[in-house]
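Before we start, here is the structure in question, set down as structure tokens.
Complex shown without one protein chain; remaining protein chains in place.
All chains are identified by letter, namely A and B, in their written order; residue positions are counted from 1 within each chain.
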Amino acid sequence: MTLRLGSRILANTVVWGYALVILGPTLWVLSNAFKFKIDIITGATISPFTWINFHELLFSRQSDFLTNLLNSAVIGIASTAIVIVVATMAAFTLTCLNVRPWVRWALLGWALLFHMLPTLTFVGSWYLMFSSVGLHGTYFAVIMTHAVHNLPMALFLMMSFVGALPRELIQAARMDGCSYGQVFWRIAFPLVRGGMIAATALTFIFSWSDFAISLTLTSRDTMTVPVAIATFAQEYDIRYGEMAAGTLLSIVPALLLILLGQNFIVRGLLAGAVK
Amino acid sequence: MQSFITPFSRRSMLRACAAAFIVAAGAGAALAQSQPPITMAINQSPWLNSFVAMVDEYEKETGNKVELDVTPFGGLLEKIRNSVRGAQGAYDIVNVNSLWLSEIYSGGFLAPLGDVQAGYGLPEGVLTYGDTTNWDAEAGTFAGGGALMGVPVNGNVQVLYYNTDIYAKLGLQPPKTWDELLANAQAIQNEGEAYGFVPRAARDSIVYNFTPYLFSHDAAFFRIAGSGKADVVVNSPEALKALETYVKLATESGPPGPGNIAQGELIQLLATGKGAQAIAVIAAWGQLEDPNASRVVGKIDAALLPAGPAGTVASSAGHWVAGIPRNVPPEKQKAALAFLDWFAAKERQVDYVRAGGVPVRGDITGADLGDDAAFRFIGAYSQNAQHAVMGLPFAQAAEASDAMALSLNRAVIGEMTPAQALNQAAADLAGVLERNGFAVTKLPDL
């Protein structure tokens, strides 16, 4: 028993030690939101307190941060919803049902191939496609490109989670006379919720922090948070304080959305499963 | 890539737009003198506020509208390319950084200002920063005799910054030559309170920063010898002397690890008083004078860059030029030019400086600004601006710069001797030029 206790203490120390490694730098970064630039660049830990960075971020004429937050939320939520629905359905079909092998290989192979290419090599093509049909700078353009950009990862993740489902369960449901659709909605969907939450969180985070696509495809009205924050990394003047303030304001809603979203999904699915 | 997907040819689009515009212009003809609203692509920057102030003044004075599409610096080139390469541009004015000028000029994306308004020339007194406002399409280089392509909007050149407190304490004078700069740097370094000289030798910007050393030694990277011919001269004995000076300054009297010092670190060291001297762009001035960002407010001054052995002075041009794309309707082009011309006049440029901008004229003196100490940089700025040079005045400047940057950076971090570095740089530069259709001659290896 003493050994068990000892190893447990060791494990706890390691975990909280790691938490400290994460938390320390993050808190330091966020604390910069309340500092003057001179104190940030001299690495001062204790320094005069100021709201000036938030003031610049929220009220200066070139900055429209609240709109950017709203844009990021709209784009993040919409593209994530699309990705998760599309990926989960496709993952279930590809994993559990009889699909012709070439269909499976073509779809997955293409997804992986596309995912491996550097984003910056094809944003130009997207700009061209969307501007030639007059959709450049719209939510639609950004949402769809974010969706397709994050789809490969979500697809593979969902396949791994669906693949971990007990095969017998699906087999049994089919024996009972369920159609594919019914098996999906009643058996698979509720059971992969853990994986789905993780995939949702990751997809949302990737959309929330995307820079390359958003930069090219947004206009002033649809500009997202990372692009807005990047405007403070200027050629001759990196405005750390404003960047930190922007980060602080963008982390809070992102974490809230992830956590609330988790609750929402879990509860919704549990409710569905109980029926 | 950009043109095969568009279903309409550029010309037909342009014609349709022009037709639409003639109708619109006819409708608005009653409003004499007024111009259609224009949109300008511009980067977020420390000097943006002063530019916005000028736009406000223009709008108030004339009733015309100028909309600014403000983009992160890191994204502006992409936005400009996307707009000027399309059938119909999104921007009536594009703000082009000196590093991108040759690409945008040589691609033929901009309307020469003489075409927008017949016979238009830059107003007297406006700086050209080494003829970079004019492009000779035949020779593929900047040239005073070429077509006028744009009006500078921010005159950013390098100056020598020095800490007047430290100078006073040690009884130093602003250096006139590189040797004097080095002597100052060593005196300060030996004293031990601050670094004598802060080099900016990170790979990304080293070619830009080495340029004043090179050109003040009467050397160059290459010289265009008539159309289609280039002599690579970066491995000349003079260039070697320049690189040795550069490396000596970077390694002997400054912070350790110069190979990764970029603008951020340089300004950090100057602003905290840890760095006593540095060569950086005049755009950094505002930060050094901002009490929220600097401990050296009022203690920094600017001077002309040191001269080479034969008295030559050179400063790297880092300015911005506003161009008018071809793919916007002529009425918009005229409106764009009207604004730029208004902006370049002397009294507006004085206002621009007062609002915190860097002027694009060489004829503004301290007296114009009421000898206000806040603008004490203006003399040094004007002097340096007269000596502005573009190190790589041809279309593939970015490619050539990246190719040579590695060798120069290696010389600074000690992985190569200066001679080896220059030989390698010459070979790389020759490769770039040859690949782009130049007949190249090269000096023998050092």
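A few points about this structure:
The working rule: contacts are C-beta pairs under 8 Å (C-beta built on N, C-alpha and C of every residue); 3 or more make two chains touch, one makes a residue touch a chain.
As a working rule, contacts and distances are computed from a predicted model.
Between the names "Anti-sigma regulatory factor", "Transcriptional regulator", "Na+/H+ antiporter subunit D" or "Acyl-CoA dehydrogenase family protein", the one given in UniProt for the chain missing from this structure view is "Transcriptional regulator". The missing chain, though absent from the display, is touched by one residue of B:202, B:239, B:267 or B:337; that residue is B:202.
The chain omitted from view is touched by exactly one of B:109, B:285 or B:377, namely B:109. In the full complex, subunit A touches the hidden chain at residues 11-12, 14-15, 18-19, 21-23, 25-26, 28-29, 32, 40-43, 45, 85-87, 89-90, 92-94, 97, 99, 103, 107, 110-122, 125-126, 129, 144-145, 147-148, 151, 153, 155-157, 159-161, 163-164, 166, 177, 179-181, 184, 191-192, 194-195, 197-199, 201-202, 205, 208-209, 211, 225-226, 229-230, 233, 238, 240, 243-244, 246-247, 250-251, 254-255, 258-259.
Mapped onto subunit B, the footprint of the missing chain covers residues 1-3, 5, 10, 77-78, 81, 84-85, 103, 106-109, 202-204, 255-262, 264-265, 268-269, 272, 274, 326-327, 396, 398-399, 402, 406, 409-410, 412-413, 415, 431.
Rule of thumb we're sticking to: only the chains that are shown with their structure count from here on.
Rounded to whole angstrom, the centroid-to-centroid distance between subunit A and subunit B, based on C-alpha atoms, equals 38 Å. Within the complex formed with subunit A, the residues of subunit B that make contact are 1-2, 5-7, 43-46, 48-49, 52, 69-75, 78-79, 81-82, 86, 263-264, 267-268, 271-272, 281, 283-284, 286-287, 290-295. Those residues of subunit A that touch subunit B in the complex are listed here as 36-38, 41-42, 52, 61-62, 123-125, 127-129, 131-132, 215-216, 219-220, 227, 230-238.
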